[in-house]
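Comments concern the structure below.
With one protein chain withheld, the remaining protein chains of the complex are depicted in position.
In order of appearance the chains are A, B and C, and numbering begins at 1 in each one.
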Amino acid sequence: MNMAWMVVRRLFHAFVLVLAVLVLNFLLIHLAPGDPADVIAGEMGGATEEMLADIRKTYGLDKPIYVQLGVYLERALQGDLGQSFFYNAPVLDLVAGRAGATILLVVTALLFAIAVGTLLGVLASHKPKGIVSGLVTLVSVVGYSAPIFWTGLMLVILFAWVIPIFPIANMFDITKDTGFFGFILDVLHHLVLPALTLGIVYLAQYARLTRASMLEILGSDYIRTARAKGVAETKVYTHHALRNAILPVVTIAGLQFGSIVSGAVLVETVFSWPGLGTLAFESILARDYPTVLGILFFSSVLVIIANLITDLVYRIVDPRIRTGG
Amino acid sequence: MSDETLLEVQDLKVHFGGKKLFKKAMVVHAVDGVSFTVPKGKTLGIVGESGSGKTTTALAVLRLVPITAGKVQLDDLEISALEGDELRHSRKRFQMIFQDPYSSLDPRQRVGEIVREPLDLMDIGEEKDRDQMVRDLFVQVGLRPELTKLFPHQFSGGQRQRVGLARALSTKPDLIVCDEPVSALDVAVQAQILNLMRKLQEDLGLTYLFISHDLGVVQHLCDHVAVMYLGQIVEQADRISLFKNPQHPYTKALLSAVPKARARDGSEERVRLKGDPPSPVNLPQGCRFAGRCPVAIDKCHSVPPELKDRGDGHMASCHLLDE
Amino acid sequence: MATVDEPIVVESQSPIREAMRAFRQSWAGMLGLILLILVVLFTYVGPFLYSVDPFEVIWAPLTAPGETERAPLGTDYLGRDILAGLIHGGSATLYVGLAAGFITITIGILMGAFAGFFRGAVDEVLMRITEFFQVLPALLFAMVLVTLFPPSIYIVALAIGIVSWPTTARLTRAEFLRIRTLEYVNAARSVGAKNSRIMWRVILPNALAPLIVSATLTIGIAILFEAGLSFLGLGDPNVFSWGLMIGAGREYILDAWWAVTFPGFMIFLTVLGFSLVGDGLNDAFNPKLRER
Partner (left out) sequence: MTSLLTIKDLVVDFKTRAGNARVLNQISLELKSGEILGIVGESGCGKSMTALSVMGLVPSPPGKVSEGSILLEEEDLLQASNARMRQVRGGIISMIFQEPMTSLNPVFRVGDQIAECVLLHEDISKTDAWERAVEMLTKVGIPEPALRAKAYPHELSGGMRQRVMIAMALSCHPRVLIADEPTTALDVTVQAQIFDLLKDLQRETGTAIIMITHDMGAIAELADRVAVMYAGHIIESGLTKDILENPHHPYTRGLIACVPHLETDPTEVRPYLSEIKGVVPSLTELGKGCAFADRCPYKTPVCEERRPDIEPISEGHAVACHNVEYVVAV
């Protein structure tokens, strides 16, 4: 099966998912107790009767439900996710303004987690009953079990109080003016703790997964073949085994992207990182529903895109999928 | 010996795939027009390589895969026409023994429960007698009756195959379909099971449909043999005639490929086939064997040959035999 | 090894009992079990031994642990007793964890079983639905649900259950797809078993091992979820919980580390208990992995 056709199919698939998320948003507005117009306007938005009437008119809330759905989808697909009454700005602008920070945080954490996690997993698989292996298992269980916001708070205590070397809040220091590169450095400096917090949890899982997957693969026939032809032990690990062991890591990384975005919400809140998470938190407290739903929608799209990329990457890494069809 | 027909299969077809959302339709012609009969109390062997459709044929006869076309008649019962509860209750008349002694028994059930399950499901005998029936079945297949409480993982491969045999016998079936029942066993155990199967046939008058890739085993056990290639029977005859006087080039090649457990003397003529069997997805136009056939002629690549009687009920499908 | 004609020990080894024995030999599993028992005792027996109301202001705010006997683990920013909070904060968390775990497992197994057993169009439809729920960022969606609907621990449990089931569904489906090709399934059918019997009496019991492991882990995840929501202040405001304590103490973290550290540690211990039990069960069900 050819690649282009596959991509087209995947894109179509993704589009259907996007539509489905919008339909879900629409349903949520209507299922929630109270007047949908209230929900759209946001309870705390100080919506006057006039405004509500206006909303009813634009969204056709007096019309049959499927017409309303049609209107909603049409507007959403044109980029109109509604108006935030709390921030007094179009939701799309708000979301777009904050998305960059979240993506930076999530991608950094993910890359860190995959790189270090895989490395630890490989080390642990070398002697499955050795000390390193035990440590990796321990660290991964601990990392997995600690609430992410608590880990973040513990890091805050550690790096603000015990060894104050990293900033514990915000994305950059507005009081400094150090030019472009200085700004970049400043952001990276601020990024360390949130990314570390988010990374630790996922690192634990990747280390565990890599270890299990390496152990399975090291017992397989083709590893025996590699040894039988005289491949050195290090190369057996790095070349023959890892290339195969990485496959489930790729799958899980893709599937987990959604939960990583979720994790980012908590981490952002802890570190006042100005991304979608803090926006979501603030708008929920303000009962600013259009913004909340907009963020949900946008994050879902982010996940859909991530899944799409994973799928393509997987096809590149695994020849069986590439040509198998 | 009566030659009364027990099982009759007519033009059986099993095709897989074809309809799938968003995906290209690929039809696998696993079984493509197969007909045979099995006389009561006899054994018909179906031999073939992987992809020949022999196992699918077995499963189709038992209605364990959907039949695309054709008729399966067991005595007065048209198996291919049964549906739902009727089919389930009729299953007591045709049972199966499986290939893998490790995956054919549910690891969560005690072996006694495994053998008893058909009795309960088919409502055979009085409920209070069933435990005794199970113990009797154990004795019949050479297992001690006190083993009923054990779990499958406590048994060796050969013993598990005996449990499978007891399960199949429990409903007193007319027909037992055996799908490579000894191929997963070590040779010493294989002999034990083959002898047991023969003994049971003699004692109970069982009829076997025996699927195997092992020509030696088939020659030993079967009264009639059908050779399958890519979903079709290419040759079919009684045991002596088929092994002594094979007609189809594929059968000849198959027989010649089997290593003989004798010291080499270099006297026998060897027929060697090139390549692997093609896939049942893209079938060739003419004779399905033409691509690998050492003696194929032009006609073979365009016109499919017919399975015809070549004398004394020895059937073979090959253009060269028509000349 | 047994032979046909040689007597062997006639003692049945049930796979379940075997697994339980293996579990008892796994230090991770036993440690986890002990942790869980301690947490449960602390939560359900603790209130009888230490009857301080967690909402009551008992001492000066932000008192450090050890400064007064009235509050051995210190007080929070309102002067409420941290220890009392720890004791009373567990039951809601455990309830939500178990309830959400139950919802997850039920939906997941049903969806996965039907998809894996019937395959074809049923599979296609159910897997699209699963995929859809997997695309939703779980915590955000749960946040939306608990803001749109009046917050109560039932809604919280439901929200968590709704966003967590796809993993279980996929796992169940994979197991069903694997097991349905095994010969004993065909064997059951050939002795006249109905679809329902094959699904629930033949395939499910054999698929149960990884599902039980995943259920244990799911409860852990659900607890983390509940904690996260409470931390954000989106939990049931009338119910005291560990997450809520951390959320409340967060502002004062540099003045009162104890107000966030202890409740967080409780959550950690509880989830760790479930993770370790999950590990132990996993080892117990996969003897091959254990020997490696």
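We adopt the following convention: contacts are C-beta pairs under 8 Å (C-beta built on N, C-alpha and C of every residue); 3 or more make two chains touch, one makes a residue touch a chain.
Keep in mind it's a predicted model, so treat the numbers as computed, not measured.
Within the whole complex, the absent chain has one touching residue among B:93, B:220 or B:314, and that is B:220.
Residue B:253 is the one among B:163, B:253 or B:290 that touches the chain missing from this view. Summarising the interface, subunit A meets the missing chain with residues 220-222, 224-233, 240, 243-244, 317-320, 323-324. Although one chain is not shown, part of subunit B still touches it, namely residues 49-50, 156, 158, 186-192, 194-195, 198-199, 213, 215-217, 219-221, 239-240, 243-244, 253-264, 268, 270, 272-274, 276-277.
Note that only the chains that are shown with their structure count from here on.
Chain centre most remote from that of subunit C: B (centre = mean of CA atoms). Among the chains, the centre nearest to the mean of all shown protein C-alpha atoms is found for C. Among all pairs of chains, A-C has the largest number of C-beta pairs in contact.
A straight line joining the Cα centres of subunit B and subunit C is 48 Å long. Centres computed as Cα averages put subunit A at a distance of 22 Å from subunit C. Computed centre separation for the pair subunit A/subunit B is 53 angstrom, with centres defined by C-alpha atoms. Multi-chain contact residues of subunit B (touching two or more other chains) are absent. Interface residues of subunit A facing subunit C in the complex, by the touch rule stated above, are 17, 20-21, 24, 28, 31-33, 39, 128, 141-142, 144-150, 153-154, 156-157, 160-161, 212, 215, 219, 255, 258-259, 261-263, 265-266, 269-270, 280-281, 284-285, 287, 289, 292-293, 295-296, 299-300, 303-304, 307.
Put simply, subunit B touches subunit C in their complex at residues 21, 59, 62, 64, 88-89, 91-92, 95-96, 98-100, 103-108, 110, 117-118, 121-122, 142-144, 146-147, 149-151, 153-156, 158-159, 162, 164, 167, 170-171, 192. Residues 1-4, 7, 10, 12-15, 121, 124, 182-184, 186-194, 202, 205-206 of subunit C are the ones that touch subunit B when the two sit in their complex.
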